[in-house]
Each structure stands twice: as structure tokens, then as C-alpha cells.
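All protein chains of the complex are present and in place, except for one that has been dropped.
Take a look at chain A:
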Amino acid sequence: MFTSDTIVKVGIAQMDVVKAPNTIRTSGLGSCVGVVIYDETKQIAGLIHVMLPDSSLGKVDATNVAKFADTGIKALLDLLKAEGVQTFKLKAKIAGGAQMFQFTSDKSSMRIGPRNVEAVKNELNKYKIPLIAEDTGGNSGRTIEFSPVTNKLNIRTVNRGVSEI
């Protein structure tokens, strides 16, 4: 479909799937968690930008499944399966879950970052998808980009520069 390498961009509370040599990216992760699930042999990767840990937090019925860790990861797996990947071959890398502002407030939504990370890990565990690497927590925003050719997750931050996991 593409003649040259394309970067597929995923917005907040959205998801998408990409095939090599194209890459997939999401920007400005704060307390949200970017989850990459990939198949090395087929060189296919899915990325989801999760905002909230659990769809039971959703107070309305009709909602976007990609917003939550539980419904989102399931939906991403369905997208990947539609591309012909086998679940047992899948691996994951995650980044995000920061706390951008330091507050003394004990309001639960203020520590949503760590809760998102925990929920994502639980979901991956549920589907027996090994978590190969993570860069989570702290108080920096992150932009991430994954290449299904190298299987590397590139992470850019404002304060800590660029790294790869």
C-alpha cells in the first residue's frame, strides 16, 4: 500500500496496527501508557494509547474501547489476530505511566499513571504475553515509536533525552 516507509500515528485513546518497514508512534504520553504488542516473525506490531486502567471506571455505556487497559488490550489483540498473528508468538513493550504533577491530594485520579501501568501488566499477564521491556513511572512526558524491523521501542523525553528499549 505504501511505497516508502510511513510512520503510523496513534492518538490518545486510540490504537492501530503496522507492518514492516513502516513504524508506529504515539506522542505526549503523560499518565497514559503506550503498549506495543508485536510479532517478530511476521514483523507486525500494534500500539494502543491507554488512558484509564479499567472500563468499570467508565460511567457511560457507549464508549471508546481503546481508552481502557482491559477492553483496549483485548481489542488490540483482535486487530492483530485479524492480521494473522498467533497469540503465543506475541511480545510486549510498554512506556508511560508518569505522574506529571506532584500533588499532596489523595484523589485517586491523581495517581492514575501507576494504576495504568499495573492494569496493563495484569492484562498482558492474562493473555500470557511476555513483557520484554518497560520505561514507566517518573514525571516526564514520553513520545514513543516502534519499528517492527528492529523490534526496538524508541523513547523521547524532554528532560532525559532519547533512549531505546
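Assume a residue touches a chain if its C-beta (ideal position, glycine included) is under 8 Å from a C-beta of that chain, and two chains touch if they have at least 3 such contacts; residues count from 1.
Keep this in mind: contacts and distances are computed from a predicted model.
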The complex's invisible chain, by UniProt name, from "(Fe-S)-binding protein", "Acyl carrier protein", "Branched-chain amino acid ABC transporter permease" or "Chemotaxis protein CheC": "Chemotaxis protein CheC"
Which residue of A:T23, A:T71 or A:S140 touches the chain not shown here: A:S140
Of A:Q14, A:Q43, A:N122 or A:N154, the one touching the omitted chain in the full complex: A:Q14
Contacts of chain A with the absent chain, listed as residue ranges: 11-14, 27-32, 51-52, 57-60, 63-64, 67, 98, 100-105, 107, 109-110, 112, 139-143, 158-159
